[in-house]
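Note that one protein chain is taken out, while the other chains of the complex remain in position.
Each chain carries a letter (A and B) given by its place in the written order, and its residues are counted from 1.
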Amino acid sequence: MSELYDVVIVGGGPAGLSAAYSAYKNGAKKILVLERDRELGGILQQCIHNGFGLHHFKEELTGPGYAGRCIGLIKDKPEVETRVDTMVLEVHEDKTVLAVSPTKGIYTVQGKTVILTMGCRERTRGAIRTPGGRPAGIFTAGAAQRMVNMEGYLPGKKIVILGSGDIGLIMARRMSLEGCKVMADIEICPFSNGLTRNIVQCLNDYNIPLYLAHTITRIHGKDRVTGVTVAKVDNKMQPIPGTEFDIECDTLLLSVGLIPENELSRSLGIKLHRLTNGPIVDQHRETSLPGFYAAGNVVHVHDLVDFVSDEAEIAGKFAALDAQGKLPAVQHDVAVEAVNGVRTCVPQHLSLPEGGEGARLFMRVSAPARKVTLEIKQGDEVLLSRMLPVVKPSEMIAVEVPAAITAKMTGSSVTVGLKQKEA
Amino acid sequence: MDYFKEADVVVIGGGIVGTAILRELSKYQLRSILVEKEPDLAIGTTKANSAICHAGFDAPVGSMKAQTNVRGNELYHELAEDLQLDIKWCGSYVVATTDEEVKSLDVLLERGQKNGVPGLKIISGDELRKEEPNLTTAKAALWAPTAGVMWPFGCAIAFAQCAVQNGAEVIRDCTVTGFVKENGAVTAVTTSKGTIKTRFVINAAGVYADVIAKLAGDDSFTITPRKGEYILFDKTAGADLVYGIVFPCPTKTSKGILVCTTTHGNTFIGPNAQDQDSREDNEVTTPGMNEIIAGARKLVPNLPMGAAITEFAGLRAVSSTGDFVLGETKVPGFFNAAGTQSPGLSSAPAIAEQLVAALERTTKPFAYKEKFNGKLPVKKAFIRMNAAEKTAAIKKDSRFGRVICRCETVTEGEIVAAIHEPCGALTVDGVKRRTRAGMGRCQGGFCGPRVVQILSRELQIPVPQVLKERQHSELYYAKFPVKEGK
Partner (left out) sequence: MATEKRVMNCIMCPMGCELTVTLDGGKFVSVTGNTCPRGAKYAQDEVTAPKRMLTSTVRIKGGFLPLLPVVSKTVMPKGKVLEAARALRSVEVQAPVKAGDVVVADILGTGVDIIASRNMAAKN
């Protein structure tokens, strides 16, 4: 008979750790966190830069500092067991979890509930079909970051970065600080995909040119990268002939997006959202499969770990309540549809008890805009509106919807969108 | 004269053809040596092709291609188990989407029957869709039950390992620079590692075969590299594509852009066909990718392009003779196994038989080894083990309990074994091709650095010396100044 837990958590990064802590606070007595790496903390351990935690811990922390806080919250709690160097191979609908580790071999544990916190992975060169050879010297930014920050090796000396996601920007500064020359950052969109502060302190501070609306049309080099050809792109993101120029480099770092890591969710038959690539969840972060919860980057890619922790605390709380049979009785279900310039919204639906329930919505817009009004509407009725000075696709919007508002959601759906400008 | 090595036969080139020949030679009482210029076997055409064991209806009746393809296919069926070749015998379809193409299927059928291909049959579009429901545009198809999808690098390495366990030798990082001749006959091969004395030389140098032949004094053919590009999809995309091998109706230069799902469940599309001068340029190009996407869409209209995980290109070695160039040359002692473009992979074991026969024709028949061992030790991927086998593997070596490549579930135990086995992995790509670590959807993003560190530890070389694939493909630099010993 496999050992029974109230909550089994797949992944010991910030989402898994925050979920574990929250499950503990909400009465779960037996919690297990399974982590594949040699230690807890996930990708934060390689994100040695600062800028984490202002929102969640009210203090500016480095990535390892933030991870340390999360670990500190569950350390010495007999209710929470953590196992590192442990890979989850399968999760089944009956909430049995098959795991493997060098010390324990292959074994199964049984959860009353399961929280999926596997995080995300980086998009690769293959996914964006960059032409050229296949020399050494092409790395995803995160893979390079681990080697530089945790193992003590550099991916190269003369660097070009493709994509302006935050990891790419952070790596531009990192490589500069390590004495390498960062030649350029190339971004296919007409706007940056990273936080503004990172453009300022990672590119501008080091005089690294950012080529917006440009892309790499060829990677040169047979054995090791020797350079790239860059071209301007038109508004359909197609290279414009005649605008090509070459940049000499020995390394290309890719920061071209993140994809939620949902292979386990998929094999479980959990419904995934077409745009977030993560499970469709309600405000408790319960997936389409009862008793399975999900939080953090596995649900949708966040830009702030603080929001990951916030979301994971929600999942941890309701998974714990679920395991204790204390979930509020659902009266009706309300779909939350993203419309008018809002690209995605998590949760995608609300499972509302009588009298409503407070819910936190995380949204991303499709394009940058200034001075817009975000509206939650039921039909033509505006239930909640919020003025936003600036919105960008790269910066997630979080909105707290009070119980009093959700109580008014009597229909089957509401919309979240940007208010259309007067004609 | 001091020789680096002495042999009876030197095989030049460690691709599928060279390794198949070495294995065939290892059945006989001969000292056989294979030399490969790269740090690993199977990294030329063998690593980038359609991976198909063709049935044999494509090549002209009576050609070497046709003869060796049909025989080769038969041999792979025999060898698959002993060498654990990991071939998915799914059969193949040639799909006709127009009335004109439907007629051309008869030509293929007739030619195939003349070539001796068993079981060929023309089926209707509806019959086809029972097996391949996504082929919505198909009107009819030629069904060839004997075709299969292979794992070409694994196959070449298995051939080499089988040869090595029977006394043959494989020398990597060893470039042929010339030949020593006496009375017009080849008596030794000069290489970057030294001179190897030999009675026979077999040239299986792929796209460089004409260069090698010329060095030996044989200018009877030339090779034109013909590039073919491919796009590979994630396993999750397979349901929208095909289960097995699906060809369009062939054109003059190639069998066309096909859609095929590999032994490991990844679907790929390709190749196009572009002749070029360079024997090295295997870059993927935008026009090339567009061409194969357009071509594949004729068969499967809804390609899940978002699920593409990698693109690659290979060079076919196309000979000026229009057929394989096999056997004796005007230079005594020098033999060709050249021009082995498609169906070279399918033909390789039969080419090997042909070459041994050719050697024997110039001397007397070789004596068999009494103790030839044609079976390789059983090696099962962790992911394919059952629960009891997994438990036993971890018990024996706890490193089988540490998953290094999460996409393909490859363990540290398997990677270490792949490094230390005969003809073991010396590079990151070598590990990848032996274990599949890094072959999955994240393309080594997660496991790449870990594999580098395992290679560094097991080969006892510093991380900055670990190669991706070829010489000068180092991956990392030391971050801190190296402290001089005091």
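Here is the rule we use: a contact is a pair of C-beta atoms (placed from the backbone, for glycine too) under 8 Å apart; a residue touches a chain by one contact, two chains touch by 3 or more.
Quantities reported herein were computed from a predicted structural model and do not represent experimental measurements.
Within the entire complex, contacts from the absent chain reach the displayed chains A, B. Note that of A:L4, A:M150, A:L275 or A:A403, the residue touching the chain absent from this view is A:M150.
Among A:D205, A:D333 or A:E381, only A:D205 touches the chain that is left out of the view. Note on the undisplayed chain: of the listed residues A:E178, A:E244 or A:E263, the one touching it is A:E178. The residue touching the chain not shown here, chosen from A:P14, A:G42 or A:P64, is A:P64.
Panel shows chain B; residues 479-481 of it touch the chain omitted from the view. Contacts to the hidden chain, counted on chain A, fall at residues 39, 45, 48-51, 54-55, 60, 62-65, 67-68, 148-152, 176-179, 195-197, 199-201, 205, 303-304, 390, 395.
In the analysis below, only the chains that are shown with their structure count from here on.
Centre-to-centre separation of chain A and chain B, using mean CA positions: 39 Å.
Taken in their complex, chain B has these residues touching chain A: 231-232, 236, 280-286, 288-289, 306, 308-312, 387, 390-391, 394-395, 398-403, 406-407, 409, 412, 441-446, 448-449, 453, 463-464, 467-480.
If you check the complex, the residues on chain A that touch chain B are 36, 85, 87, 89, 100-106, 121-122, 124-127, 129, 131-137, 139-140, 142-143, 146-148, 151-157, 178, 217-219, 222-224, 263, 266.
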